[in-house]
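Right, I'll just put the structure down here and ask away after.
Of the protein chains in this complex, one is absent; all others appear in place.
The first chain written gets the first letter, and so on, giving A and B; residue counts start at 1 in each chain.
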Amino acid sequence: MVDVSLTAALSDIGEHTIAPSRSRGYWATVRCNLRRDPRAVGGGLVLLLLVIGVVGAPLIAPADPYHASILARLKPIGTPGHLLGTDELGRDMLSRLLYGGQSTFLMGVAPVLIAFLIGGTLGLVAGYGGGAINMMIMRAMDVLYAFPSVLLAVALSGALGSGIGNAMLALTLVFIAPIARVAESAATEISHLDFVDAARASGASAVTVVRVHVLGHVLGPVIVYASSLSSLGIVLAAGLSFLGLGVIPPRPDWGLMLSTLRQSIYIQPMIAALPGVLIFLTSISLNMVSDALRDATMVKK
Amino acid sequence: MSLAAADSRDRGGRAQPMLIARALKKYFPVRGGGFLTRSHLHAVDDVSFSLGKGETIGIVGESGCGKSTLARVVLNLIHRDAGELIFDGEAVGTSDGITLRDLRKSAQMVFQDSHASLNPRLSIEDTLAFGPMAHGAKRREAVARALHLLNLVGLDPRRYAVCYPHELSGGQRQRVNIARALSLEPRLVVMDEPVSALDKSVEAQVLNLLIDLRQRLSLTYLFISHDLNVVRFISDRVMVMYLGRVVEIGAADTIFRRAAHPYTQGLLASRLAMDPDKRIAAPPLSGDPPSPIDPAPGCRFAGRCPFVEEVCRVVTPELVRHGDKTGGKADHLAHSERAHSDMTHSVACHMADAASSHSRAGNA
Partner (left out) sequence: MLYVLRRILYTVPIALSVTVICFLLVHIAPGDPLQMMLPDNATPEAVSELKAKYGLDKPLPVQYLVWLGHVAHGDLGTSISTGRGVADELSAAIGNTAIIATGGAMLGFLMGIGLGLVSGLCADTFVDRAATTIAIAAISVPHYWLAIVMTIIFAVELNWLPAIGIGPGGVSLSWEDLSHIVLPVLTLSLIPMGIVARTVRGKVVELMAMEFIQTLRAKGLRSFGILRHVVKNAAPSVMAVMGLQLGYLFGGSILVETVFNWPGVGFLMSNAILRRDMPMLQGAILILALLFVVLNLIVDLLQTTIDPRIRRRG
């Protein structure tokens, strides 16, 4: 799953990311392109709704997500007082879904952000530095890269034990290597162009050259790639909880809920599927935004 | 050529050559070939010359002869593998010589490919302000200098300062490249094929600009090009390179009128003439140049030279003074380090070396 967007990201870097004829600076052009792309608008809207719901859970949720009631177990959707029914312990589904999104989002997105910082820096240093530095860093990344992402996430998480912190640590480690690869590829490509040589020739320090000239070109592909990783992050994070490796019950979490509601598929199949619907929606809207972002940063010559 | 005017920025005196290069070598390790042994691409092989203040030396040769690598080695953008570089009397790249920072302020480069030579994300004024700011100038100062530079190269700062590279034509971009090279007020400007990508009419404008700037700012030029006519137009002296080695060096007129090395003669004869009566049937230079990777001993031009003999394939010719009947390696470097500008015509060919065993030795 990780690899195709990586391959695409790597091949995209070869195109010169130059703004079109209006002299409006690069990022302004990207914003403009995004606004016109239905995928970005649609996906962005769905994401916005989800985020509002999840972040605003304390205000929106009708009931306490932990409040269990044996009598109210597995009530169907549309029950008065429980808009989306109740789960196997009688807790209100809507509230649990809203609150559950908080841990899923946290476990899915935070690792991507941290990996973006760490992997991006590593790749940038390796790409600009070249030679021995490049070899050392990228060989280390190659080792991590030798594992399929799901396997590595499960392995690390399984070894560390359950808990949100452990899951986030595992996912961060999983994401560092592919991000570093994209960053390194972009940085290497740019570092060989003449204007970087010219910048070095003017006597500026390496940090200054990287900051002014290289960083801007590397940020684009890395941000695009990281955004596509975030959908994987959400799916993997919920998946870890599904296996019992992430969130610890009774805390609500979409993946965990999928797992505990599994036994109830014969009784209330719709409710059992609900948490997954939200994971799916989040994932697909993130992918759409990421696709749109990729096209927005890539302008035909 | 008279001595250049004294400049307060110079450390060495007026007679001190701006640049002395001795036996510069740069080899690139190449993958492939043997499993355990390493092959090397001889990009720059034992190159020596000196450049006086105010002088312009043109370096010519085909693609792949090492000109661009030499340019970068001279500016210490690529570290040389062997040899010495002396800038205005101070050694480059040693702990007691000139600092890198000072070198960067004194020697700059105008790049070849005008498209990738400017950062497409930065406006012109940002690009020009980068150098001075990196050396501590405040932004306002740097931008003011940038605008002044744009004027200097003939671009209206009000129009062009806030533009992006893609909005400029090739000629305009090269002017910006030149302005950038001048932004740190260097004494030496190395130019790597600065007009090759331009249309002929634009080329003439840019060349004239370069000549004008040279006079106004008392600059010293190292001008690299594969175009002989351009080199002749702008250079005082010419150095001909082939596969990383210097094959001939001397005053521009001398080289163009009385070239001694067969390669130079071939290059000159290859220029297309405007006069249809001067058509030539067979191409002057035939065959392909050998690979610069691990070259065989002997003269590099042996495979294509019409005068090749046994000695050429075995002994590598050294630069000898042309017309010197006594033969032996010309100590032309020592000579030029005494005089500020050396117009000695030297050739790396056995035919010019009276002491060699070539049948035409000493008669060329």
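Methods note: a residue touches a chain if its C-beta (ideal position, glycine included) is under 8 Å from a C-beta of that chain, and two chains touch if they have at least 3 such contacts.
Owing to the predicted nature of the structure, the values given are computational and were not obtained by experimental measurement.
K.L.:
So which shown chains sit in contact with the chain we cannot see?
P.N.:
A
K.L.:
Would you mind spotting which of A:Ile137, A:Ala226 or A:Leu245 touches the chain that isn't drawn?
P.N.:
In the complete complex, the chain left out is touched by residue A:Leu245.
K.L.:
Which residue among A:Ile70, A:Ala132, A:Ala146 or A:Val207 touches the omitted chain?
P.N.:
Looking across A:Ile70, A:Ala132, A:Ala146 or A:Val207, the contact with the absent chain belongs to A:Ala146.
K.L.:
Take the complete complex as the reference. Which residues in subunit A touch the chain that isn't displayed?
P.N.:
Contacting residues on subunit A, toward the hidden partner: 1, 3-4, 7-8, 142-143, 146-151, 154-156, 158-161, 231, 235, 238-239, 242-245, 258, 262, 265-266, 269, 272-273, 275-277, 279-280, 283-284, 286-288, 291.
Convention: only the chains that are shown with their structure count from here on.
K.L.:
Taking the mean of the CA coordinates per chain, how far is subunit A from subunit B in Å?
P.N.:
Taking the mean C-alpha position of each chain, the two centres sit 51 Å apart.
K.L.:
Sort out for me which residues of subunit B touch subunit A in the complex.
P.N.:
72, 75, 77, 100-101, 103-105, 108-109, 111-113, 116-122, 127, 130-131, 134-135, 162-164, 166-167, 177, 180, 183-184
K.L.:
Going by the contact rule at the top, pick out the subunit A residues touching subunit B in the complex.
P.N.:
Residues in contact with subunit B: 16-19, 21, 23, 25-26, 193-195, 197-205, 208, 212-213, 216-217.
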